[in-house]
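One structure is given below, represented as structure tokens, and several questions about it will come after.
Right, chain A next:
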Amino acid sequence: MTIFLLAILLMVAVAGTAVVFTRDPANQTVGVGFLGMVLAIMFMAFNEADVSLSQIVIGAVGLPLMILLALAKLRRDADVAEKEQNGKKR
Partner candidate 1 sequence: MPGMNHLITYTGLGVAAWMFLVGLYGIVTSRHLVHLCLCLTVVQASTYVLLTVIGYRPGLPAPIFTDWVQAGSLAVDPVVQALMLTDVVVEATVVALLLAITVKIHKRTGSTDPAAINVMRG
Partner candidate 2 sequence: MPWSNILTPAPIVLPLLVGAFLAGVGGYLPRRLLDGIALLTSAAVLVVSCMLVHASAHGTIVHWLGNWRPALLPQTGKFFPVGICLAIDPIGAGMSAMVGLLSMAAFAFSWLYFEQVRSLYHTLMLAFVAAMCGLCLTGDLFNLFVWFELMTAAAVGLCGYKSEESWPLLGALNFAVVNTVGAFLSLSGVALLYARTGSLNMAEVGRSLASHPPGSAFLLIVFLFVSAGFLVKMAVVPFQFWLADAHAVAPTPVCVLFSGVMVELGLYAVARVHWVVFAPSLGTAGEQAVRDVFLLMGTLGGVIGAVYCFSQRHLKRLLAFSTISHVGLMVMGFALLDPGALSGTAVYMVGHGMIKGSLFLGAGILLHRCGSVDEYDLRGQCGNLWLLGIILVIGAVGLAGMPPFATFYGQDLIHDAFARAHRESLSAVAVIAEALTAGAILRFSARVFLGWGERQEASSRGSPHVPMDSETAGQHDKTPFGMWLPAVLLLALASGVAVSGQFRQATDAASRHFQQSEKLAAVTLESMNDVPSPRTSPAPVQFHIETPVTLALALGIAALALFPRVLGERLNWVLGRGLIAAMRPLRRLQSGNVSDYVAWFAFGIAGYGGLLLWWHR
């Protein structure tokens, strides 16, 4: 059991590091989802069922969704700006 818990803790560290060093936000969202999942498993393993459930609903529904929506908005704004610029050129 101890080995398992240690491994989970190290997994969290690895996942967190991966999130930081993924520089592209779209890919990073995947990393954040993974970190959220590892954290949920960690809470489970440390007998924290309530926290684990919150982490699942936030990590699986709330956060990635908000991030993806924000990214979609950023891309759309960039597209609109680009189109405007092209229009001006013509």
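Candidate entries met the following condition: all candidates are chains of the complex that A comes from, given by their letters.
We take it that contacts are C-beta pairs under 8 Å (C-beta built on N, C-alpha and C of every residue); 3 or more make two chains touch, one makes a residue touch a chain; residues count from 1.
Remember, it's a predicted structure, so these values are computed and weren't measured experimentally.
Within this complex, the numbered candidate that touches chain A among 1 or 2 is 1.
For chain A in complex with candidate 1, the residues that touch the partner chain are 1-2, 5-6, 9-10, 12-13, 16-17, 19-21, 23, 25, 28-29, 31-32, 35, 39, 42-43, 46-51, 54-55, 58, 62-63, 66-67, 70-71, 73-74, 77-78, 81.
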